[in-house]
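Yeah, one chain of the complex is gone here, protein chain that is, but the others are all in their spots.
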Amino acid sequence: MLNINYPKIEKKEFPNLELNLVEPIHKLNLRGKNRDFFTKAGKILSIMLPTESNTSATIKNISALWLSPDEWLIYGKDIDKNLMLSLDSEISKLNLGSVTDVSDQWVLINMKGKNVFEVLSKGSPFDFNKFKNTKNVVVQTLLNHVDVILHHNDTNNVDLFVRKSFSEHLWLWINDSSSFL
Amino acid sequence: MKNNYSIFSLLKNSLSYHENWQQAWRDPEPKKEYEAVIVGGGGHGLATAFYLAKKHNMKNIAVVEKGWIGGGNTGRNTTIIRSNYLWDASAGLYDHALKLWENLSQEINYNVMFSQRGVMNLAHNLQDVRDLKRRTHANRLNGIDAVWLSTEEVKKFCPIINTSPDIRYPVLGGTLQRRAGTARHDAVAWGYARGADAMGVDIIQNCEVKGIKRINDAVEGLETTKGFIKTKKIGVVAAGHSSVIANMAGIRLPLESKPLQALVSEPVKPIIDTVVMSNAVHAYVSQSDKGELVIGAGTDAYVSYTQRGSHDVVEGTLKAILELYPIFSRMKMLRQWGGIVDICPDASPIISKTSIKGLYFNCGWGTGGFKATPGSGDLFAHTIANDEPHALNAAFNINRFVSGDLVDEHGAAAVAH
Amino acid sequence: MFIITCPFCGERDQSEFSAGGEAHIVRPKQPTELSDDEWADFLFMRKNIKGIQFERWNHAHGCRKWFNVVRDTSNDKIYAVYKMGEKPPSN
Partner (left out) sequence: MSENFRSTETKFLDKTNRISFKYNGKKYYGYKGDTLASALLSNGVHLIGRSFKYHRPRGIMTCGSEEPNAIVQIGGNGPFTEPNVRATEQEIYEGLEASSQNCWPNVKFDVGGINNFISPVIPAGFYYKTFMWPKKLWYSLYEPAIRMSAGLGKSPTQPDPELYDHNYLHCDVLVVGGGISGIIAASISADNGNNTVLIDDKNSLGGSTIFQDDENFKIDDEISSVWLNNQIKNIKNKKNLIIKHRTSLAAYHSYNYLLARENLGDHKSLNERSNKLRQRLWKIRAKKVILATGSIERPLIFNNNDRPGVMLANSVKKYIDYFGVRCGNKNVIFTNNDSAYETAISLNKKGINVTIVDIRNYSSSILVKNAKNAGIKIYWNHTVVDTKGYRRIKSIQIMEMSNDGTNVIGSKINLVCDNLSISGGWTPMVHLFTQSGGKLKFRDSDQVFLPNIAMSDQISIGSCNGNFELDDIIKNTISDCKNFLSSSTTDFDLIKVSCPKQKENKNIWLLPNDKPLGKTKPFLDFQNDSTAKDIKLAMREGFRSIEHVKRYTTTGMGTDQGKLANMHALGIISETAGVKMGSLGTTTFRPPYTPLTFGTIVGRNVGTFFDITRKTPMHAWHENHKAKFENVGQWKRAWFYPKGNENMDQSVQRESKAARESAGILDASTLGKIDIKGTDASEFLNRVYTNAWSKLGIGKCRYGLMLNEDGMVYDDGVTTRLSENHYLMTTTTGGAANVLSKLEDYLQTEWPELDVWLTSVTDHFATASVCGPNSKNILKKLFPNIEFNDETFPHMSFKNAELDGIHCRIMRISFTGEHSYEINIESKYGKSLWEKCMDAGKEFNITPYGTETMHLLRAEKGFIIVGQDTDGTMTPIDLQMDWIVSKKKYDFIGKRSLYRSDTMREDRKQLVGLLTDNPSEILEEGAQIVQDEKKQPIEMLGHVTSSYFSPNLNKSIALAVVKNGKKLKGQKLLVPMKDKTIKVTVSDFIFFDSKNERLNA
């Protein structure tokens, strides 16, 4: 059997802040713009892809994050190989858009607790004032010079996506910053 | 006739409480017509006027400046002077300038405080090493005094550099040009202005060019805020504003004007007695005669004429400084400022005739024009006087952007300062 | 650091963007039929305006979309943003 290895990211607790690695978890990148694409994706995922910028849609254990007018990140516990295959065959193969498995492109770190936004504000120029009071919002921004996707899925609960090769570095930085809360 | 500056003149004038010093330059109103007009009273423009008068006997000329002389990039740069460029054309140009620097104080009887404290360029990755060695070999064969230093030699030459192999981008070696160094930037502008003025050149400040008059394909004169000035030859040395003047003449240049920032620390006793440049991590530092650490930051990527840049650029530079000199962490930034630098796609300047007869441009110096000041002025004066480039600036013509014969100093990583 | 309004994502800090230079320089459809001069014009020559400039920016660390910005380069004030393919605002 092949072993699974992730960068050195272990569960960590700070005052009012808990950090967890949420892996493995399937992630898909969807790109497309025509109506058939939306219909097909909606049908297979049972989610209407959000068209409002910086928002997400979650049904059961699948979330669709808006990344741009023609790009979404889909992730969640309920995604399996079969779902990915059917998206691929119904969308990519039919040339309605593109479906790409990016499960290992991104590493998902969950951050929860009252201090989530305190830590994020140490390294991100994004204004979290509104964001932290709204659920199901998404932002792609920089955190200590690293590209991240942040999904605010519940009060003081953020799913942070970082590209795998950057993840260990960012993890060190999050830990370092959390120690100065 | 101007009085000579010397210790004796200082002593003599001290007896009269320095009440009898002459003006360093006059403050004339423009005449109706000149043999040539230089647009831009920075170091390059004033040097051009000086050499036009001195070497080409063109004395009925003027320098027009929209603000005060030396107030643009001349007074805003980090004063690094070196000639260790890769390509023959660049090496020829900058070493010509360096040779002029070596006698400049005496030539213009104004102490420009040229300090040959050496300039060191550091390598931080293997490609840096290849590039710097390539440059050093080319320099040696071109007669330029650059040598390669091992990491230990770097440390020996400048002990405060952190040469630990454990830092993020360790120092893998460097090059050293000992003849290189710094000079007092303001003095260059003032010295050339005084010298040019003494030969009859009119230096006209607060005189902004508003238009260029041409008849057919030849220039006729300039519209300025001080009226129309007739002339058959216009030499534009307007740095960041070159495109503004070019647009008046109806030509386009391959330039973008971008913010370049620099900063100084509070003054401290001598701590670094050379100039150290590091391209890879972007840190340039030397120490001024007042004791300030003079630090060059980078350019922003967008066009701006505001003389302001992004804070991120300053932060990025200082983090590189602290990576290489952790002892400076508790030093304080006293002042930061920005200039507008005109950058060519190949990071080399233009010293050239144009498609319009009598219109000459000297621009595109990007982040590194100060070091070239005397050479640039000398060669531009030659180009204007003879309506032909000198052999040393022939390669820096505008037409290279059409033919593709660029002098690409990017590739050689010989960027900046 | 400017605040740039990405036409897709809204107001963001300048650090999320990268600058792409003068806008509306369209890549010639038939480059082979251009003279060297015309090609050099496309490749290298820029207006480099002091004043109102139309320029391109990319929301590189956000939605990765390119768009156009109207900015006064003499004071860095941004007057408008608009998407690729949209007409520039006339005043």
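In this document, chain identifiers A, B and C correspond to the written order of the chains, with residue numbering beginning at 1 in each.
Here is the rule we use: a residue touches a chain if its C-beta (ideal position, glycine included) is under 8 Å from a C-beta of that chain, and two chains touch if they have at least 3 such contacts.
This one's a predicted model, so the numbers in the text were calculated from it and none came from an experiment.
*Asks:* Among B:Val39, B:Ala62, B:Ile81 or B:Leu132, which one is in touch with the chain left out?
*Replies:* B:Leu132
*Asks:* Touching the missing chain, which residues of chain B?
*Replies:* Given the touch definition above, chain B has residues 5-7, 9-11, 14, 16-19, 21-27, 67-71, 75, 88, 103, 105-106, 109-111, 113, 115-116, 124-127, 129-138, 140-143, 160, 167-169, 184, 186-187, 190-191, 205, 265-271, 273, 281, 287-291, 306, 308, 311, 314-315, 318-323, 326-337, 345, 400, 402-406, 408, 410-412 touching the missing chain.
*Asks:* Could you please point out the chain C residues that touch the chain left off the display?
*Replies:* Touch with the absent chain occurs at residues 1-3, 13, 18, 20, 26-28, 30-32, 34, 36, 39-40, 43, 56, 58, 60, 64-66, 75-77, 84-85.
*Asks:* Touching the hidden chain in the full complex, which residues of chain A are there? Just list them.
*Replies:* Counting only chain A, the missing chain is touched by 1-7, 23-24, 29, 31-32, 92-93, 95, 97-98, 100-106, 121-129, 144-146, 163-166, 168-169, 172-173, 176-177, 180.
Everything that follows uses one rule, which is that only the chains that are shown with their structure count from here on.
*Asks:* Using Cα averages as centroids, what's the distance between chain B and chain C in whole Å?
*Replies:* Once rounded, the distance between the two centres reads 30 Å.
*Asks:* Distance from the CA centroid of chain A to that of chain C, rounded to the nearest Å?
*Replies:* 30
*Asks:* Hey, what residues on chain C touch two or more of the other chains?
*Replies:* Counting only residues that touch two or more other chains, chain C contributes 1, 15.
*Asks:* Where in chain B do residues touch two or more of the other chains?
*Replies:* Where chain B is concerned, no single residue meets two or more other chains.
*Asks:* Applying the document's contact rule, which stretches of chain B touch chain C when the two form their complex?
*Replies:* Contacts found on chain B: 241, 243-244, 247, 252-257, 300-306, 308, 310-312, 342, 345, 401-403.
*Asks:* Show me the residue ranges of chain C that touch chain B in the complex, using the header's touch definition.
*Replies:* Its residues touching chain B are 1, 14-15, 18-19, 21-22, 36-37, 39-41, 43-50, 53, 55, 71, 73-76.
*Asks:* Which residues of chain C touch chain A in their complex?
*Replies:* Checking each residue of chain C against chain A gives 1, 8-13, 15-16, 61-65.
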